[in-house]
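The chains shown are only part of the set, and none of them has been moved.
Each chain gets a letter, A and B, in the order it is written, and its residues are counted from 1.
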């Protein structure tokens, strides 16, 4: 039986070898590159039609079992440990570990007591050219949800 | 002996009681609200002059011992556990836990193998008005550092 983790590895290995781009798959599927990548690495679910389009763009013919895995709502969680070991992902965790209380203080000053939703939420990742070295720009944009425990 | 953690609590309690804003302190100190808040909650160090200006804006007269604490390079880390318990901060952690490998895949496609710096880095937190509920916008903007292990 193929697990979802194995399917993720298969998709990334195939992509590396063939040189297809996430952005190409995204265009074919008709969603943002962020959405499509998250779905293919196992954090969001796709419809059967989206799975087929993604397979076409990747040049992969998914079996019924693989299609079912890509259509199921996944048990989410993409990193194997609580503190990520991979340096790229660790830097994002570091922002939360170091600046978490700063972000809490500023969001609460602006909005009052509540949270930024991680569900009604978009993410945009882009490159900013900079002569001192290009920059990664990550925009997290989530609905503010005020505390409502009555 | 006052510890840095106790000083952070004292500053936030004073701020809540008096209603001073981080943005007001930031204006007085002449830095962004993100920078000033991070410094006052113990994640960045200030010069003596910045400490004095911050004290004025807050209406607090820091002792020599407290000034020294605010001037030291802190041992960074703002959350008491590896997985934050506070819901506002947890949602930011959840973005990393769920979408970490997605962000890794997209940054590597755009930039090649490397990381987004969490040191040469700015953070901007703002409100976007939205009729369906205002949104929190968090922009993380860090220099891309390509892998250079020779």
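Quick note on the criterion: a residue touches a chain if its C-beta (ideal position, glycine included) is under 8 Å from a C-beta of that chain, and two chains touch if they have at least 3 such contacts.
Here the structure is a predicted model, which means the values were calculated and not measured.
Student: Give the total number of copies in the whole complex, keeping in mind that only 2 of the identical chains are shown in place.
Tutor: 10
The criterion applied here is as follows: only the chains that are shown with their structure count from here on.
Student: Determine the centre-to-centre distance between subunit A and subunit B, using the mean Cα coordinates as centres, and give it in whole Å.
Tutor: Measuring from centre to centre gives 24 Å for this pair.
Student: Considering only the defined contacts, which subunit A positions touch subunit B in the complex?
Tutor: Answer in residue numbers: 12, 21-23, 33-34, 37-38, 41, 43, 76-79, 82-84, 86-89, 91-111, 114-118, 121, 123, 125-128, 130, 132-145.
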